[in-house]
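Dropping a structure here in structure tokens format, bear with me for questions.
A protein chain is absent from this complex, but the other protein chains hold their places.
Presenting chain A:
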């Protein structure tokens, strides 16, 4: 009888410890991502009607990201050309992502932030690093902070180490890596997911060196990313393969899903994509298996309900610091007074006149006189004139 009591006590203790460990695990997982807001920068870099698929790619990702909870105010959408209102579009005001026109990704609530010729390498880098002119409206800014998870999606035509913008300029992988480093140093992201769907896309993430970056690409160096299928009614290819299968994968994700990055890496294997998708996780601090899809694609906030009441009616009292020894009075340093600026700017440089060294003058004129007398001789001087 005492043995059973002993056993039950032992079991209950063990269970409570186990549960607490479990709870702390899930609590740990609860707070493991460390981000408080989500941003998305979605860029389509090509123009012209036959690059319809790039616009459709970007709009599909935009649709998924919006559906999973990131609001328009946190999405910077850059489309280099307008396909929906292109005069070659037989179905105006629509952009389809699937043949048989099953899915119109344009919809009626698309907010494009950078359109047409505003999509340039300079604007893209300025958006990323935040170095925009003061007159830029908020909708065109990436107002992320050090607790933001950012999703960056690029699509267009690319090559080994570069991505072509607008058929006239390129961004190189080095520039992109440096922009991300600037973002890291300015604490503009917590974690960043970089997805690129171009030919030889893996070359674009080769040069990253900042922490907390994860990258996915649709093809390796030396491979081309291929488009999915043409639509005979519209007359162009509607989507690229990688983004098509990515969209299919994302359609199954809902805000509460627990799918993680390892599932994302499996999207579009070589049999479906023809090119080999690649990914890079060495700079990422967490294990990709513990990163949820919704950490980047959605804006999922977990709410903890508490039954406690917090009293906010008392004013917060300022805590006064007492100096260590009472007689020393700390000087108030204002930033302006630290350098004697007015003295510095009114200082004129001391004008030191340079004079050629005396030895030089002596030597030069001796030589000149020597030559003169050698040539003319003192007594022949009058014959010259």
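Observations on the structure shown:
Simple rule for what comes next: contacts are C-beta pairs under 8 Å (C-beta built on N, C-alpha and C of every residue); 3 or more make two chains touch, one makes a residue touch a chain; residues count from 1.
The rule is short, and it goes like this: contacts and distances are computed from a predicted model.
The protein name that UniProt records for the chain not on display, among "GINS complex subunit 2", "EXOS2 protein", "Protein O-linked-mannose beta-1,2-N-acetylglucosaminyltransferase" or "Phosphatidylinositol glycan anchor biosynthesis, class U", is "Phosphatidylinositol glycan anchor biosynthesis, class U". When the full complex is taken into account, the listed residue touching the unshown chain is A:357, out of A:90, A:134 or A:357. The chain not shown here is touched by just one of A:9, A:233, A:285 or A:371, and that residue is A:371. Residues 349, 351-357, 359-360, 363-364, 367, 371, 374-375 are the ones on chain A that touch the missing chain.
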